[in-house]
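Left out: one protein chain. Kept in place: all the others.
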Amino acid sequence: MIIVMKPNASAKQIGHVLQRIEDAGFRAHISRGEERTVIGVIGDERHLDPDQWSLLEGVERAMRVLRPYKLASREFHRENTVIELGDVHIGGDQIVIMAGPCSVESKEQILATAQAVKEAGAVILRGGAFKPRTSPYSFQGLGEEGLKLLAEAREATGLLIVTEVMSPDQVPLVAHYADILQIGARNMQNYPLLRAVGETNRPVLLKRGMSSTVEELLLAAEYVLSQGNYQVMLCERGIRTFERVTRNTFDLNAIPVLKELTHLPVIADPSHGVGLWQHVAPVARGAVAAGADGLLVEVHPDPANAWSDGAQSLTPENFTRLVEEVVRVAEAVGRTVARPAPADTSTVAA
Amino acid sequence: MIIVMKPNASAKQIGHVLQRIEDAGFRAHISRGEERTVIGVIGDERHLDPDQWSLLEGVERAMRVLRPYKLASREFHRENTVIELGDVHIGGDQIVIMAGPCSVESKEQILATAQAVKEAGAVILRGGAFKPRTSPYSFQGLGEEGLKLLAEAREATGLLIVTEVMSPDQVPLVAHYADILQIGARNMQNYPLLRAVGETNRPVLLKRGMSSTVEELLLAAEYVLSQGNYQVMLCERGIRTFERVTRNTFDLNAIPVLKELTHLPVIADPSHGVGLWQHVAPVARGAVAAGADGLLVEVHPDPANAWSDGAQSLTPENFTRLVEEVVRVAEAVGRTVARPAPADTSTVAA
Amino acid sequence: MIIVMKPNASAKQIGHVLQRIEDAGFRAHISRGEERTVIGVIGDERHLDPDQWSLLEGVERAMRVLRPYKLASREFHRENTVIELGDVHIGGDQIVIMAGPCSVESKEQILATAQAVKEAGAVILRGGAFKPRTSPYSFQGLGEEGLKLLAEAREATGLLIVTEVMSPDQVPLVAHYADILQIGARNMQNYPLLRAVGETNRPVLLKRGMSSTVEELLLAAEYVLSQGNYQVMLCERGIRTFERVTRNTFDLNAIPVLKELTHLPVIADPSHGVGLWQHVAPVARGAVAAGADGLLVEVHPDPANAWSDGAQSLTPENFTRLVEEVVRVAEAVGRTVARPAPADTSTVAA
Partner (left out) sequence: MIIVMKPNASAKQIGHVLQRIEDAGFRAHISRGEERTVIGVIGDERHLDPDQWSLLEGVERAMRVLRPYKLASREFHRENTVIELGDVHIGGDQIVIMAGPCSVESKEQILATAQAVKEAGAVILRGGAFKPRTSPYSFQGLGEEGLKLLAEAREATGLLIVTEVMSPDQVPLVAHYADILQIGARNMQNYPLLRAVGETNRPVLLKRGMSSTVEELLLAAEYVLSQGNYQVMLCERGIRTFERVTRNTFDLNAIPVLKELTHLPVIADPSHGVGLWQHVAPVARGAVAAGADGLLVEVHPDPANAWSDGAQSLTPENFTRLVEEVVRVAEAVGRTVARPAPADTSTVAA
C-alpha cells in the first residue's frame, strides 16, 4: 500500500502514520517528494483497507499496490486450471460448447433440445429449473421437476448438465442432479451462496454480475476457491451500460484480460451478451477468436413459443450453423472444438 | 402492448400476429401507417413479454405500454404508505433519521454509537451483523452475537433497530431481533430472499442495486408486496457509473421520480451514495430538499479505527451537525424531523 | 508518480527505470517491499504520463500521485473565485439564477420569457441561438438573428445574457452579443473551442460532458484558464448512466466534490439533469441544499409548443414557485438568492 500525505502534512502527522503502520505489523518506507511525502507500506497488504488509512490526519490518499485476490491469480497458480468432467476438459486446448434452453419447460422440450444441441456439437446441456426473473409475474421455473427432466436428458444423450442454483439451501438438491452448478449474474455477490457452492465438490460456472468489474468477479471466485473448491470457471455474459440497442454490452476485452490475470477457464455467453438472436453467432465467433475457452448458448426448438428469453434463443438450425462457424474460427486461432462422444449418439439412437 | 410490423410485412404475417393475440386471450386493434402497420394489444399486458412477440415473422418491435409492476404503483394505491413502528411513522410528514455504524463491532462500540446518534436526533439504529463484503478476506460481521448487541442497544436507548439479512435461512433469526429487515444492494434481485422477507410481518428496507433501474427496484419491491408484506421502504444509495472520484453516484433524480411512481416511502443513504465522509452532509441535505422521507447514515465513534466503511462514516460530532442542517432544510420544504422520545432518554440516563 | 515493479523484476530492469527517471530530470526514491519494489518519482509530475512508464520492462503499474490540473485546483488558489458582472457576483455568498428558453424562437417569445423570469427572480437570461441537435432534421437555432433578439431582451430587462458558442470561428460573434459564453456538454472536450474562449475576456460557463469525469471537467477548465481567462464557472448538468426513466442522472455528489477540489463557481442545471419538467424543482432544491452557487433553468411561456426541450421546460408559473422554494432552501443553508435590480424593473415597466 502507498500512502500519499497532503502537501502541508506536519512532521507529527507523518510520525503518527508511521507509528500506525508499525503497530499493524508492517514496515514503512518514507519518500519525500517536492510537493508531498509518500509512504510505502511493506508486508502482505491484502488485509489492509486503503480507505481506512486515508482517514488519518494529514493523509491525502492511500492506494493498493497488490491485487486483492490471491488464489484466483496467475501469480499464485501459473498454469491454466483444467476442469475435467469425464472426457470433457474445460480450460485446456479444446473449446467446450454448452447449449440448451433458458428454462426447462417440459420433457419433450428438453429432450428434443438436448438431442438437437448434441447433434450440432454441444457437449454440455444448459437449462434452468430455478429461474431468477425480474418480475414476480414471470414464469419462475419448474424447480425440482426441472432438475429431474435435465437428469433424464443426460441419461438419454450423455451430455453433462449445467443449471443454476439460487440460494444456499438449494445447493444440495441442485448438486444432486447437476454436473456443474451455475451462479447467475444477479447472485455473483451472494456470499452465502458462494460459500455454499464452495463447500461442494461440483464445478462452478460463475457468471459476472451485470455491473461487476473484472476484479470483483475474481474476488467472487476467491470466495468459492477459499472454501476449497478450485473448480471454478468464469463467465462473461455482458455488462450494463448506457447502450440499449442491445440487452447488454458484451465485454470482449474481459476475455484476454481474465486470461492474463487468472488461471481459471473463461466461458462466454453470447446469448445474454447481446440479447438478440440474430447477433449471437457473430458475438460467439468474436469471443472464440479472442480466446474464450467455451460458449454458453441459448437454444430452443421454438423460440417464439419459449417461456423465457425467446428473443435471444437460437433455433437448432441456427445453432448448428453457429457451431460450424465457431469450429472454423477455433482452428484459425489454433484450437479445436470438443465433440460429443459418438458412442453416446449411437446409444441414444438405439 | 404495441406491436410494430416491418415495412414489408405481408398480410399473412399480420394475420398470424392477430391470430396469436386472440389465442392469448387479448384483443387486437390494427392501425395502418404510411410506412408500417401498428397493432395495439388490448388486455392486461403484465403477463406478456414484448421480446417474445418481437420474434414473430414480420414483426419489427413490440413495446410495453403499461408499467410492469402493479402493487407498488401509485395507480394501484394513490395515498402514501406510512409504516408505523410505535411512535415512528415512516413515509408521512416527518423525516426519519436512521444512523449507526457499518458493522457492529463490540458492546462498547454499539452502545456508545446508539447513545450518540440518539442524542443527535436519530430514532432508528442501524448496524450490520451479517456483512456482505467484496473480499473474502474482509471482516464478515459478528453474526448472531451482533444481533444480540443491537437488541441490547435498543433496550438501552429505545431506538428501533434496522439490520441486514443476507439469505432466506437467516430471515427468522434476524426477524427475531430486528425491527426492520434490510435487503442490501447486492441482494436486491435475490428473489428467494425477497420472498422470504415478504412472508414475515416485519417492515423491509430495500436498497437499490448498484446497477438497478428505478423500474427494477419497483419490481423487486413487488416481489415482497406480492407475498403480502406491504411495509416496504425503498432506499436510494448511489448507483455505479463511470465516475470514480466518489464511491458511487447518488441518483438524486430517483427521489422525486419514485415519489411520483410509487406510494412507498423513499429513504436516502448519503453515506454509500457518495462514499466520502466529508461530503455526506451536503448529499443528505440535497436528498431531504428533493423529497426523501428519511436518511440512513453511517456513524462511528472512531472512523479511523472502524472495522469497515470508516471512510464514509461520520463522527458523532459531524453527525450532530448534519442533523442540525437537515432540520433546517426539512423546514424549508415544509417538513419536520422526527425526534427521539424524551422519556427514553431519561430511562437510559437512569 | 509511483512506479510498482513486477514481483520478479530484475535488478537490471530496476536500474533501467531509475536511469530513465534521472534522464527525465526527476529524482527516484526506491522502496523494496516483501513482494514488490516500489519507486517514487520526485518532481513536478504533471508532464509525466504514467501509462508510458508502465511500458518499461519489469514495471507492473505506474500511478499518478498529484492531480493533473493546477490552475483550477484549490491548492493553487485557496479562495473562491467570484466572477463579477456588474451587480451580479457568481461564486460568492449569493446564489445566482439563470433562466430562459432552450432556443430563442422569436422576439415575442424571448421578450415574454425574459420579463417573466426576471419577475420570478432570475438575474441572467439563457437562450440558445446556435443549437447542437442530435438529429440533423431538428431545429438548429436562429443563429445571429437569435443573438440580436437576446441583446434586445437584455436591453428591455437589464438581465445579463448567457448563450452557447459551438465553434472557434463563432466566438467573436457570440462574444459581441453575450455576457457569458456557454460551452455545451457535447463540446466540453472541443479543445480548439476551449482555447478560443480562453482568449476572450468573457466569463465562460463550462458544462460537464455527459460522460466526463469530474477530473476531465477540471482539465477542460484548465484549457480555458491556461489561456489567461480565469472567469470560468463549471456546470453539472447530469451524466449518462444505465438509468433511462430520466433523461440524464444528475450527479449531486459532484457539487460538494467540485467545491472541495476547485475555487471555481459551480452551477447546477436541473432541467437537463433530470429532463422531466415535473422533477426540475426538487432537483434544483437539492442542488442548492448541497452547495451549488447558481442554477440554470429552462423556462418557456408555452412548453408544449416549444421548438426544443419542451418536456423539461417550466412554465413561468412553475418557475416562480421553484424560485420561492429555492429562496427558502438557500436560507436554510445560510445563503441568499441574488435578486434582479428593482431599478431595471421600473425601466422595463415604463
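In this document, chain identifiers A, B and C correspond to the written order of the chains, with residue numbering beginning at 1 in each.
Assume a contact is a pair of C-beta atoms (placed from the backbone, for glycine too) under 8 Å apart; a residue touches a chain by one contact, two chains touch by 3 or more.
Small disclaimer: the values here were computed from a predicted structure and weren't measured.
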Touch with the omitted chain, as defined above, among A:L85, A:A112, A:A289 or A:A304: A:A289
Residue numbers in chain C that touch the chain omitted from display: 46-47, 49, 51-52, 54-56, 68-69, 132-138, 140, 166-170, 186-187, 189-193, 209-211, 216, 219, 222-223, 226, 240, 277, 303-304, 306, 308-312
In chain B, positions touching the absent partner: 2, 4, 7, 29, 31-36, 38, 40, 42-44, 61, 63, 65-66, 75, 211, 240-242, 244
Residue ranges of chain A at the interface with the undisplayed chain: 211, 213-215, 238-239, 241-246, 249-257, 260, 273-274, 276, 278-279, 282-283, 285-291, 325, 328-329, 331-333
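The rule we apply is simple: only the chains that are shown with their structure count from here on.
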Centroid distance [mean C-alpha coordinates] between chain C and chain B, Å: 31
Intercentroid distance (Cα basis), chain B paired with chain A, Å: 27
Where chain B touches two or more other chains, by residue: 211
